[in-house]
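Here the structure is laid out as structure tokens; the discussion comes afterwards.
Missing here: one protein chain of the complex. Every other protein chain is in place.
Showing subunit A:
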Amino acid sequence: MTENNTSGTKRRPDRAAFVIAAVLAIIAGVIAWNTANMGGAGSYSRLGPTAFPYAIAAALFVLAVWTVFAALRHDFPEREPQQFGPVIWIVGGLAAQMLLLKFVGFSIATGLLFAATARGFGRGPLWMTIPIGIVLSFVVWFIFSKGLQLSLPAGPLERFILG
């Protein structure tokens, strides 16, 4: 492999890539540690339930080391600048749906997710998109839970409309 980057410009080391390498090494460590402490009766066959986890942990560790070398050589592709506002809106919408689902039912929780995602893509205002989302989610809920018998949690809204 060529040692120098063909672009020739010296960039500072790719810090994110080092973080990835560290994360891979940590995952490898967790798998190995968890496997070592698995306990249970000793395996009767030569290749018990621990062999595969150890092999994968070892492979991840090798990949972590390889990633360090790749980072030193700037082997990772250029990254576009990222806007984090939209990401936070969407992740927030998913989190809200996750936490509220049990209490407010599918339609309201998913309506909030819908509105938050639209907001992440720059579409507001929320007082308009939330009702749109709730109506749409209710239609989806109706089709899937009544038509296809999927068990989607019902909340006050679903119970109110269906009596």
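Note that in this section contacts are C-beta pairs under 8 Å (C-beta built on N, C-alpha and C of every residue); 3 or more make two chains touch, one makes a residue touch a chain; residues count from 1.
Throughout what follows, contacts and distances are computed from a predicted model.
Enquirer: UniProt name of the unshown chain, from "Tripartite tricarboxylate transporter permease", "Fe-S cluster assembly sulfur transfer protein SufU", "Aliphatic sulfonates import ATP-binding protein SsuB" or "FadR/GntR family transcriptional regulator"?
Expert: The missing chain's protein name, per its UniProt entry, is "Tripartite tricarboxylate transporter permease".
Enquirer: Residues of subunit A in contact with the chain that isn't shown?
Expert: 1-2, 16-17, 20, 24, 27, 30-31, 34-35, 38, 40, 43, 45-49, 51-53, 56, 59-60, 63, 66-67, 70, 75-77, 79-84, 86-87, 89-91, 93-95, 97-99, 101-102, 106, 110, 113-115, 117-118, 120-123, 129, 133, 136-137, 140, 144, 148-153
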